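The complex appears here without one of its protein chains, the remainder shown in place.
This part shows chain A:
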Amino acid sequence: MANRENFVAPKRYNTIAIALIAIGILSTITLYITAGSKDDPHQQARFWGSLLQNSVYFLLVVNAAMFFICATTLAWGGWQMAFRRVPEAISACVPVVGVIAGAILLSICFSSNHEIYHWTDSAHVAHDPTLDHKKGFLNKGFFATVTVLTIVLWSLLGWKMRKLSRSLDENPIPTVEGRKKYMWNNTIWAALFMIVFALTVMSSIPWLWLMSIDAHWYSTMYSWYTFASTFVAGMALIALFVVFLKNNGYLEHTNTEHLHDIGKFMFAFSIFWTYLWFSQFMLIWYANIPEETVYFKPRAQGEFSGVFWLMFIINFIAPILILMSRDSKRNYAVISIMAVLILFGHWLDFFQMVFPSPMTDPKTGVTHVPNILYDLGIALGFVGVIMFATGRALSKAPLVAKNHPFMKESLIHHT
C-alpha cells in the first residue's frame, strides 16, 4: 500500500459527521420545543440538563487526550509516538467543545431557572443555611471566572503542546544535544498543563460543574472519580481513531503492538474507575450517614437504578471479562466495540450523575428518568462535532510526527 502520510477526510466521513451534527441540532430543537420552551422551570431543566451533561462529558473526554500526551511526555514515554498525532488532533477539539460547553454552563448559571444549580437562587439561598454557608464557593461570579479561565487555559496549553510537536515537521533536530533540549522544553509545558489539570479536573471543576447540582451533597472522591471516568473514555476515543485510520490505510507503522498497549490502558483504567467507584460507594454505604446516602438513594435504589447498574455492568463487568485476555486487546474489532461501549458507558455515568436532582419534582418529590433518546440524539451531535474537528486537525499536519526524538523507538515496539 502506498505510504499515506497526510489524512484526507473521505467524503463519507464528513457527510456522516455533518449528518450527526444535524441529528444533534434536531434533537436539541425537539427537546427545546417539548421541554425547554415550557413555562415550568422543572421542564426547562430537563432541556438544560441534557446540554450540560453532553457538553461537559465530551469536553472532559477530548481534554483527556491532551492529558494522555502530557502524562506520556512527562514520563518520557516512547511507544505512543507512532500515533501521537491522533491524541493531538482529538485535543484540538477542546477549544470548539469548550466554547459550546462554556456557553451552556454560563447560560445555566446566569439564567432565571435554578432547578439545576439551586445555589444560583439568592432568594432560596437566604433561607437555606447550608447553601448560604457555601456562598463563598458556590456563587455566580466565581463559577463564571473559573469556567472561562479553565477552558481558556486548557485550550492555550494544548495549543502550545501541539505547536511544539509540529515545529519539528519541517525542521528536524540534527544533534542529540538539541533533541535533549527539545524534550526539556516539552517537559516544561507538559508540567504546566499537568498543574492546571490537577487544579481543575482533579479538584475544582467537577465540584463546580457537576457536584454542585446536588448542592447539599459532598464527596471528597468526586473529582478523582470524574477524572477516571473521562480518562478511560478518552483512551477509548484514541483507540477508535487509531483503528479508523489503520482501516483507511494510514499510520503505516502503528501496529498490533501499539493497539495492544492502548487496550491495556482501556482495561487498566476501567478497573481503576471501578476502584474509585467502589471506594466512594462502599464508604458512603457503610457509614450510612443520611447527608451522604441521599445521593445514592435515587441512583442505586430509586428510579435511576436501571441506568446506574447498567452503567456499572458496561464500565466494569464488560471490560474485565472481555479486555482481560491478550488476544482481545490485539483484535481490531474487539477493541473498536469495547471503545464504543466504554464511551457510551461513561456517558451513561454522566447521565446518572447529572439528572436525578433536576428530575426530582420540587413539589411532589417524585423522581423520574427522562426519555434518554433525546439525550442520545444530542450526544450524537457532539460526536459529529468531534469527528469533524478531529478530522480537520488530522488533515492539517502529517499523520506521523517523524522527527520526534522518540519516534524511532515507537517503530520497533514489542509488548
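Quick note on the criterion: a contact is a pair of C-beta atoms (placed from the backbone, for glycine too) under 8 Å apart; a residue touches a chain by one contact, two chains touch by 3 or more; residues count from 1.
Everything that follows uses one rule, which is that contacts and distances are computed from a predicted model.
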item: Listed names "Polysulfide reductase NrfD", "Acyl carrier protein AcpXL", "Electron transfer flavoprotein subunit beta" or "Tryptophan synthase alpha chain", with the criterion being the UniProt name of the chain not displayed; value: "Polysulfide reductase NrfD"
item: Of A:Trp189, A:Tyr275, A:Trp309 or A:Phe344, the one touching the omitted chain in the full complex; value: A:Tyr275
item: Selected residue (touches chain absent from view) among A:Arg46, A:Arg162 or A:Lys246; value: A:Lys246
item: Candidates A:Ala9, A:Leu164, A:Val196 or A:Met407 - the one touching the absent chain; value: A:Met407
item: Those residues of chain A which, in the complete complex, touch the missing chain; value: 75-76, 78-79, 129-130, 133-134, 137, 172, 176, 179-180, 183, 191, 198, 202-203, 207, 218-224, 246-247, 253, 255-256, 264, 271, 275-276, 279-280, 283-284, 286-287, 289, 291, 332, 400, 402-403, 405-409, 411-412
